[in-house]
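The complex appears here minus one protein chain, its other protein chains still in place.
Just so it is clear, A and B label the chains in written order, and each chain counts residues from 1 on its own.
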Amino acid sequence: MTEALFPLQRPLIAGDKTAADVTRDVCRPLEGRPTPLWWAGFLAAAALLGLGVVCVGYEVATGIGTWGLNKTVGWAFDITNFVFWVGIGHAGTLISAVLFLLRQRWRTSVNRAAEAMTLFAVMCAALFPLIHMGRPWFAYWVFPYPNTRGSLWVNFRSPLLWDVFAISTYFLISLVFWYVGLIPDLATLRDRSSGRRQRLAGLFALGWNGALSTWNRYELVYLLLAGLATPLVLSVHSIVSFDFSTSVIPGWHTTIFPPYFVAGAIFSGLGMVLTLMLIARKTMRLEDYITPRHVDVLCKLVLATSLMVGLAYTTEIATALYSGNPYEGFAFLNRAAGPMGWTYWIMVGCNVAAPQLLWSARVRRRLGIVFAISLLVNVGMWFERFVIIVTSLHRDFLPSSWASYSPTPIEIGTLLGSFGLFFTLFLLFCRFLPAIAMGEVKGVLSHGKGDHA
Amino acid sequence: MSKPPADSAPHPDHAPRRGFDVDRRTFLKTAGFAMLAAGCARPPVEKAIPLLVQPEELVPGTNLWYASACAGCAARCGTLVKCRDGRPIKLEGNPAHPLSRGGLCAVGQASLLGLYDSRRLAAPVLRGKPVAWPEVDVAVGAGLHAARRMRLLTDTLASPTEERAVRRFLAAHPGARHVVYDPLSCSALLDAHQQLFGLRVLPRMRIERATAVVAFDADFLGTWISPVEATAGYAQARDLSGTPPRLLWHAQIESRLSPTGARADRRWTVLPGEIPLALAHLAARLLPAAGMSLELSGLEPSPLPAAALDELAARLAAARGSSLVLCGSNSLAAQTLVAAINQALGNYGRTLDLEQPSLQRQGDDRALAQLIEELERGAVDALLVRGVNPVYDLQQGTSLRAALAQVPLVVSFAERVDETAAAAHAVCPEPHTLETWRDAEPVAGLVTVMQPALRPLGSTRAFCESLAAWSGAPRSAYEQVRDTWREDVLPRVPGASDFEGFWTAALDRGFVEARPTPPAPRPFDVSQVQVARSAERPAPGQLALVAYPKISQLDGRHAHNPWLQELPDPVSKATWDNYAALAPSTAAELGLQTGDVVRVAAAGTPPVELPVLVQPGQHPRTVAVALGYGRAGTDRFADVGPRWWFGKRTVAVGGTVGANAAPWLRLEADGLRYDRVAVEIEKTGRSRPLATTQRYDSLDVPAGLAPPGGVHRPIAQETVLAAYRGNPRAGAPEGEAESGAPADLWPAAAPGAHRWGMAIDLNACTGCSACAISCQAENNVPVVGRDEVQREREMHWLRLDRYYAEGPGGEVDVAHQPMLCQHCGHAPCETVCPVLATMHSSEGLNQQVYNRCVGTRYCANNCPYKVRRFNWFDYPHEDPTANLALNPDVTVRSRGVMEKCSLCVQRIQAGKIAATTRGTPLRDGEIKTACEQSCPARAIVFGDLADPQSRIAAQARDPRAYRALEELGVQPSIFYLRRVRNRDQETT
Partner (left out) sequence: MSRRLLYASFVGEAEVLAAVAALRAGGHSIDEIYAPYALHGLDRAAGLRRSRLGWVCAAAGFLGAGGMAWFQSWTSATSWPLNVGGKPFFSWPAFVPVTFEGGVLAAGLATVAAFLLRSRLYPGRAPSPLPAGATDDRFVVAVVARDATFDAQALARLCLEHGAVETVERVERGEP
């Protein structure tokens, strides 16, 4: 039976907890007053968010010209941020769905937070296709609704339209998945609290009482959602990669993009999960639940996916040079050695070189280093998207149109703002909802303990 | 006939005549007032349309065409003025006109915008205060009466009516003298013919008759004398698709890389001061053969390599009688030598026409020098200045301003208070050419009427009207022109008797061909030839300076025209600035690169700071600076383009666009010189990035980044004559299949009634950029300002890509390629638009639906040609009055939408409608896109590829035809015809 296999000989949860302890520990941060640390983080995040709001507001009111784009480079920070955040959004589903299907019970400590992370990341991502439009107030035109213009429908051949459907589907399914997982914990919250909190929790707990018949269906629904989310997560990032791979621009027009992007997405997502886990572990005193072993497993996954993207980098260069297509070959040489080569080497350094440290178990135990690496991975993956988008565009077919690109403060502010949005939401989540799936953790308390068959 | 068939306007046979009955006057008056109002308030003229009494012949929403002539420069090309609802909205070349033959240069196209310049004077100014005309007449009248020594200073008039008015004015004022000078002077050329033939005329160049042209510092395709005429002739003489195919051989010897030099088959660089010597050496090789005895011994060694001289001599000798040697230098020695060479080659009477000489330059720099001397002596009582701006465009500018202060009466006819008018007591503004009656005789015997298209917007008065008023016989310009034509022109036209009929025909056609006054050239007097035995060279560490006119700015008279300010220079691709152009080697020596600001200092002139532009193909010991910049009042452009947090102004308030190069001119004994023998260049350490529209200059990718076999990109393809003779497809990248139907994944879309396409002959295109401005005027393309160009966001739908390559002998080869939307059959842009804002028409057009566009820019990213343009901001006219020049047939795009070349779909529709109303099918060539119509070289052919008989179909079948990036399988509808250089061996 899978549960019996590594890493489950040893307890998943340290400190020999009982179910009651779990409830108490997980609910503590929700019921006490917020720590100064939380306030500090929240205010910082809110400040960034404010900056973002100003920048986006100014851009929408004044024009896309407030960004550093030009006649040749039509996308840069905007779509880079979009792909970056969508990528982040993938680890949540991976951990909650894929690992669930693979019966990786250790996921229970991290999946709730990871799912929340997914939701917030997808929100940040969805923002960019909206504000990158020249006329965002007409954004609803991308939806095929009956109208008085014909009806004039939309262009189902456009990868951007596929994005619209993929992203909205992904967001809804993740939301439902996350919420269904929350219901039992909300019931727990309801039953141990009183007053407004109780009424609120009760409202969303939908009168859950843990009846076994309900649990029985619940398990199946959870399984089905996991089964749906897994192909979904693959399709979504494949579709995001179509934005580039179906184009004619050298450096975009590449068949390996779908797997390449999916691997990259999971890689970046795991990086972000690690970052957040390590922060939450410290700030919310959850050391017993997020144990070094969780970190260790995540590190191994990071290493594996890092090797995948490394493979992708080398493959695409080999393909380009071997293809004999001069434009293709140039695009990649220009990427590595052209005027924007430095971005390429940041990408390689952060995504391929740095994670190699994780081969060593000693490094994996040194949470400080792991944290640093996880940050580097985030940086590197942002640059990967920047490299793909900008270095391909800025020197394409006609040398007469070759151009450069540099961001304006507005663009940088918008990027920071998206981080502000993300962390604001995440901190609110940690404050008001159980950051760890109690229902699931309680289920694995006994693992690795003698009293379990 | 003065009306393109594609237009449903009434036949203008009647338009002009009935044009001046009460109806139209009342209408135009209303329109005029509405336009004045529009200066402060949009929306404009439309208010004036619903008249209670509709003027007949004016149908709202249709175009009226008036034949006129262009006053953008002295060339006076024939134009057709397109008027809509009472406002001129486009200038086009008059296809019937012998000079322009339908083409019109960038300056001419853009001069329309000058009409709607709200900063033009709307009333005369007396001592700085706007007044009414009677007051001015009293004041000026008094002043002139008192004046004994009166001088009338003008540029070349070349206008029977104005010359007549001047004659009468001088007659009415004894002691008055008329002094003519051209800011871009050909004085020495005229003087040379005075000395050698006894005629002070400019022989008319007949390049179309030539088979070999050697030009010394003459930018005849760009700015020299009559570029449109020259370009038409040049294209004719290089038409490989014509019968018989022709390919003129063209060599250029110059110090900077001019647009004309960029077309040359062979090119050598010399210092400006070396040109007379080079000519002497050439003469020494050619004159003896013609039995002309000229003492040519004791010459300094030639600045040109002997091989070059031999090649030139051989080519010219082989083309006796059909060759042409031109020289733009204003040195008498050079010009007499050139004349001698042409005489020796028997070119007079063949490629150089003295029977019907050109009257486009008549300036006499000696007279100018004398006038300046008089002014500085204070020996002038009254000075009337017209058409020139001496305080700005002469070296003595500043001292002149002081001198003018001493003159009791200075009258300027400038349309705005320019540098000279600022020093004048009275400014009597002239109306814009499109507001008044004028005429012109650019070439002896070719008399052109310049009729107005609307009433003056302001209270202005034509030059001839003012003169008449002050001669005591006030007469309107209309009457004066008619008088002149009745009394002077009519008699010269064979077989013309009834004036009214003659006049109507003239207005309809725009010009008449009259008998030129038969000139009596003296036999060529070789003894008068001056021989330059030495050259003027800068001392080591110094550079020679060349001040040159730029296609878009000429002598600076169009500095207030935003279209021209933002038009990229055909060679440097820079906008909104002039700059110190340095050869790459020189720049490297001095440790300078494009954008570094240097201080240029010459003896006797204050140093001027200019940004550097590294210019391949320039002589290493020269620095070239464009004239026409630094005009007063150009800080009006401070507010052109968007204003936002991080946006920079196009020009500082109180500053000027560029710097004035006139102080470097020299007024020598034999004429205005446009070079300085020695200037010093000094780094300032500061830098000012130039707003150029092209940042990478070669079709070869950077060596370090080139994949195997991927160094050169065959985008602008070319070959040499030798190869072309052997294989008409020479120049095609090897392994490319005969251009047939490429493999296709999808079934062909159902064919529509037409399949529009275009062919561009790279062998004819000179990069003159007339098409770009024509497109801008036709399609309401906005001006975005210096900062936006700097950010690589210029909006031109049609751009001229320019590539450098290394030619034979290390000289630089230049390739020009007009690049516009290629209207791909399998357009990558269409597939990716999520909202169907761009899709394909059944007639093969790639359509952009502005009001559907949400602005994702995906289409632009996915365009292999990068021809799509995005509205990053709202780009309103910096001068609201200029909105009157908008073409009502074309949507004005708002912020946030994508736009691009539509192949002038509005013209296509108009043509189809016209054909339908006519009930006969469309004729090939009936529809002309704006770029095609304006092209002086006729390099562009638009038509229906579905019609095998059409010109475009024939061009597409031409062995030279290819499509850019055809290998992508996007199936462009734009064909390019390979350029063929008249050379024997492939370029190294």
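FYI, a contact is a pair of C-beta atoms (placed from the backbone, for glycine too) under 8 Å apart; a residue touches a chain by one contact, two chains touch by 3 or more.
This is a predicted model, so every value here is computed, not measured.
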Identify the residue among B:P203, B:P429, B:P828 or B:G911 that touches the chain left out of the display.
B:P828
Among A:W153, A:F371 or A:F432, contact with the omitted chain is made only by A:W153
Check each of A:T35, A:S235 or A:Q356 against the chain that is not shown and name the one that touches it.
A:S235
By the document's definition of touch, the residue of A:L37, A:L224 or A:A318 touching the omitted chain is A:L224
Across the whole complex, the chain not displayed is touched by chain B residues 746-749, 825-831, 833, 836, 839-842, 971
Touching the absent chain: which residues on chain A qualify?
18-20, 22-23, 144, 150-157, 161-162, 165-166, 168-169, 172-173, 176-177, 180, 183-184, 187-188, 190-192, 202-221, 224-225, 228-229, 231-232, 235, 239, 242, 438-440, 442-443, 446, 451-452
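Just so it is clear, only the chains that are shown with their structure count from here on.
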Roughly how many whole angstrom separate the Cα centroids of chain A and chain B?
58
Which residues of chain A touch chain B in their complex?
58, 62-66, 68-72, 74-75, 129, 132-136, 138-139, 141-142, 152-155, 157-161, 164, 243, 246-249, 320-321, 324, 326-330, 333-334, 337-338, 393, 395-404, 408-410
Residue numbers on chain B that touch chain A, as the complex places them:
642, 644-646, 694-699, 701-702, 704-710, 713, 715, 788, 791-794, 799, 801-803, 817, 819, 828, 831-836, 852-858, 860-862, 864-866, 868-874, 895-898, 964-965, 968, 970
